[in-house]
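What follows is a short report on a single structure.
Shown here: the complex without one of its protein chains, the others still in place.
Up next, chain A:
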């Protein structure tokens, strides 16, 4: 089990540490509901330094990225980022990721911690054009400062006008006394804010200054448990739950990051699906009665026949209802469709809804 750079800091804050994707990670500090509410209404900080970072450089960098990802990276200008995924050659997804264009011929790929090795091997295997690849995962930390008060709370830490950084844009600038930090207007919560990429040797200083600057705004450390409830209220996919090596990006509702303006691995099959539709699709549902859907529970029809599986589920801290995602046959995918979630002995009625679950 590996430790992230600030492991001792989290332990001192009384974080509950759990093994996750090969790292000891803070799952909660004060309690998931308080942490969730802090990000929805104030500002909170996640240490997500377990995430992987690859640098792809050189004249062939774009060609490699275009080949291995579904979104069209040629649309990126320097300072812009895009959500994308790595399709495999069997119709599934190797990983989902964010692609940043850092310089003309330099791209940063941010991948899931659980997939660092798999992604590295996959991309390397397809790097027949000879782009330069570097794995920075062990050297870089990532802090996600999220919530509606993030801009105001952090503005004293940088010379950059944080309010001017648009969603999915970033600046390489000074932050918390460190030069050349990536300040990215991205996140996994739906409540706005920034993600800060810095070296492991710098992250303690960044963490300390972030908490100093945020003190008047009630800033708190936030664990992975609240990260999961926050992302699920927005309906963001989690790799390993809602998408994996066997789910296609089209089934998962990721058609919007699957582009026909370029060619990529297995594009013929995936674009055909985009055009003709798929037999099953990932839907969002809300329980009509009490109960909490959980990953792996069966989804059944009104006769009790199994029609699919819950891939993510929780009690929504913001709304107090059971919410989830799961794959069902296309006849059940219209908003308003009635399905049932098998929770122990009971088939609890649920309604297919439009995302996000949480609306400001």
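Quick notes on this structure:
Criterion: a contact is a pair of C-beta atoms (placed from the backbone, for glycine too) under 8 Å apart; a residue touches a chain by one contact, two chains touch by 3 or more; residues count from 1.
Methods note: contacts and distances are computed from a predicted model.
The UniProt record for the undisplayed chain lists the protein name "Glycine cleavage system H protein", from the options "Phosphoribosylformylglycinamidine synthase subunit PurQ", "Glycine cleavage system H protein", "DNA repair protein RecO" or "Cytochrome c-type biogenesis protein".
Considering A:133, A:315 or A:347, the position touching the chain not shown turns out to be A:315 (whole complex). Shown as candidates are A:2, A:290 or A:306; the residue that touches the absent chain is A:290.
Residues 16, 27-28, 31-33, 225, 228-229, 290-292, 294, 314-315, 317, 344-345 are the ones on chain A that touch the missing chain.
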